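Of the protein chains in this complex, all but one are displayed in their positions.
And then chain A:
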Amino acid sequence: MAEMKILTKFIDDPRSNELEFYESVHGYDGMKKALSIAPEEIIEIVKKSGLRGRGGAGFPTGLKWSFIPKDIPKPKYLICNADEGEPGTFKDRKLIENLPHQIIEGMVIGAKAIGANKGFFYIRGEFNKGIDSMQKAIDEAYAKGYLGKNILGSGFDFDLVLYAGAGAYICGEETALINSLEGRRGHPRLKPPFPAVSGLYRCPTVVNNVETFSTVPHILDKGADWYSKIGTEKSPGTRLFSVSGHVKRPGVYEIELGTPLLELVNDLCGGMLDDVPLKAVIPGGSSVPILTAEECKTANMDFESMAAHKTMLGSGAVIVIGEGTDLVETTYRFARFYAHESCGQCTPCREGTHWVRDLLHKIKEGEGTSADLDLILSLARNMEGGTTICPLSDACVGAVRPTILKFKHEFEARLKDKAGKEEEPIPAQTGV
């Protein structure tokens, strides 16, 4: 199988980040079209294309844009979420570093659609190369009249400001990101009100992912029908998957949605590292339920197939795990990540993530008992399903519980009481 490159067609060209090169490959054509039509028409095209947000939740993009109220006197804001940080996910970084103009173009289209005259590019603070690449592209776009006042004489104004986060995974959650942009701690907000009604500076706001914005210019340029024919009926288009773990060629791959998971692993990624057998795959970032090697055989990379396997495409991060991997250790490290990144607002998350981490640490050190394993599962039930403001504690549960249930023998093998029982002498028959 081959990749289906739409967003990433020119990503490997050494000049892909330059404005002149981007223009030479039909760059900004989609924006020019958008500037010549009505906002409602742009939203209609994006709706018709079936594009679903690429940040993790998969919410239809056109529908999200249509929620912005039209006739209110407040300014409207558009934000690009470039705070990529889910363990396993590294796809957006490539788009930011190599194709920044594609993102800017998508943002101008989105801004026109919702009537926003100001936008922010919120990028994770560690991505220094991306920050430089993006700032350079923004400056170039201003100089060329693609940003700023009266873009290309269309009468539409749009200013774009780059804003660096400062190391908090939670700021990838849209309301935490908004708080961070307002100069606050990245604490998620209660919803409703949703950002579409009351977001940044309490004004109507749309937040979309880097890959979502990168897709929009192609839809405007080539049409909704063209796009909706790619992929599956409910998951149209291509998607970028970042593959890590035990494969020969880890990296970012753009494939048609609906492609079998094992084709991605075996064909594009060159199969398993050192030819070890496949043990499991986490198909959409650390927060989504793990698939066993057997389940992987029937899983396709689209929203429907993943739902049928009781997992998700999430942020497009495929973590491939080979035989011989210590799943107790990897699960502990995931839990440690969530404990570290919990913002601390809600008790089930603040206490739960830390507790789960500590219990897994105990188990991995051979000091745990079966009661600890049961306690993790009990805690998990209290950390999910709306007991917290945002889904970070649900994400921790997603990273821990399915692995414990599907690979229980590995966790049980590490328990102290099990090892102890095996060593206990059989009591002598006393007889009565």
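In this text, contacts are C-beta pairs under 8 Å (C-beta built on N, C-alpha and C of every residue); 3 or more make two chains touch, one makes a residue touch a chain; residues count from 1.
In this text, contacts and distances are computed from a predicted model.
Enquirer: What is the protein name, per UniProt, of the chain that does not appear here: "Thiazole synthase", "DNA-binding protein", "Sarcosine oxidase, delta subunit" or "NAD(P)H-dependent oxidoreductase subunit E"?
Expert: "NAD(P)H-dependent oxidoreductase subunit E"
Enquirer: Who touches the missing chain here, A:Met306, A:Ile319, A:Ile363 or A:Ala395?
Expert: A:Ile319
Enquirer: For the chain not shown, which residue from A:Glu3, A:Glu341 or A:Asp394 touches it across the whole complex?
Expert: A:Glu341
Enquirer: Per the definition of touch given earlier, which of A:Tyr22, A:Trp65, A:Phe127 or A:Phe213 contacts the omitted chain?
Expert: A:Phe127
Enquirer: With the full complex in mind, choose from A:Gly106, A:Pro250 or A:Gly368 the residue touching the hidden chain.
Expert: With A:Gly106, A:Pro250 or A:Gly368 as choices, the missing chain is touched by A:Pro250.
Enquirer: Could you list which residues of chain A touch the chain missing from the display?
Expert: 75, 84-90, 93, 118, 124-129, 161, 163-169, 180-186, 201, 242-246, 250-252, 286, 317, 319, 321, 325, 329-330, 333-334, 336-337, 340-341, 343
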